[in-house]
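So, subunit A:
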Amino acid sequence: MLNRQELTDIIRGFEPETEFPEGTQLLEAFVPAEKIYALVEKLKSDNKSSFNYLISLTAVDFLTHMTVVYHLESTEFRHLIVLKSKLADREDPKIDSLTALYPTAEYFEREVFDLFGIRFNNHPNLQRLFLEDDYGYPLRKDFRDEINIIER
Partner candidate 1 sequence: MSEEIIKDVIVGENEDYIINMGPQHPSTHGVLRFEVCLKGETVKYLIPHIGYIHRGIEKMCEANTYQQLIHLTDRMDYLSAHMNNEAVCLVVEDALQVEIPERVKYIRTILDELNRIASHQLWWCAFGMDLGALTSFFYGLRDREHILDIFEESFGSRLLHSFVMPGGLMHDVHPNFQKRTKEFIKYFRKKLPEYDQLLTGNIIFQNRVKGIGFMSKKTAIGYGVTGPSARGSNYSCDIRKIAPYGMYDKVQFNEILETGGDTFARYKVRIAEMWESMNIIEQLIDNIPEGDFTAKMKPIIKLPAGEYFRRVETARGELAVYVVSDGNKTPFRMKFRTPNFSNLFVINSLASGHKIADLIAISGSLDLVIPDIDR
Partner candidate 2 sequence: MSSNIYDFSTLTGSIHTWLSGMMSSGWVNFTELVLVGLAFLLMYALLGLFLVYAERKVCAFMQNRVGPNRVGKWGIFQTIADLIKLLMKELIPIRKSDPLLFNLAPFIVIICSFLALAALPYAKGLQAIDFNIGVFYVMAVSSLSVVGILIAGWSSNSKYSLIGAMRSGAQIVSYELSVGLSLLAIVVFSGTMQLSGIVESQANGWWIFKGHIPAFISFIVFLIASTAEINRGPFDLAEAESELTAGFHTEYSGIKFAFFFLAEYMNMFIVAALGATVFLGGWMPFHVGNWVGFNQIMDYIPSLVWFIVKTFFIIYLIMWIKWTFPRLRIDQLLTLEWKYLLPISLVNIVFIAFIVLMGWHF
């Protein structure tokens, strides 16, 4: 069970360009979008950290930009980190898919695509999971739907 300081050194060792915000409940790391796949691959294969369990992959729309949030945990040492990567471009956000590392990521990513419209390149079959094709991306903050959603 590595403590926060050791984990930050490991991550900074793999990926120097990460910044670590202070005063957060869990260890968080902002990683540039194009570097995320390489970092997660190293974190998973390195047997000191061995993050082999992707708890959840989700996205948050901060109106100016969108962040994709990864919660990773190691089933041996039970330590837990949160990786986040900012996507400034809101029209066509793109990020690498982690399906090759975690089979469960395929369906988390399809859900994020369905609700946020973030595309994951080299994803096996990126289709919508819940909604029909012509429906917008509901979980974006600027999503308006006069018929079904009543603003109170």
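These made the cut because all candidates are chains of the complex that A comes from, given by their letters.
In this text, contacts are C-beta pairs under 8 Å (C-beta built on N, C-alpha and C of every residue); 3 or more make two chains touch, one makes a residue touch a chain; residues count from 1.
Every value quoted in this text rests on a predicted model; they were computed, and no experiment measured them.
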In-complex contact partner of subunit A, selected from candidates 1 or 2: 1
Complex interface listing, subunit A residues touching candidate 1: 23-26, 28, 52-56, 58, 60-61, 69, 71, 75, 78, 82, 102-104, 106-107, 111, 115, 129-131, 138-139, 149, 152
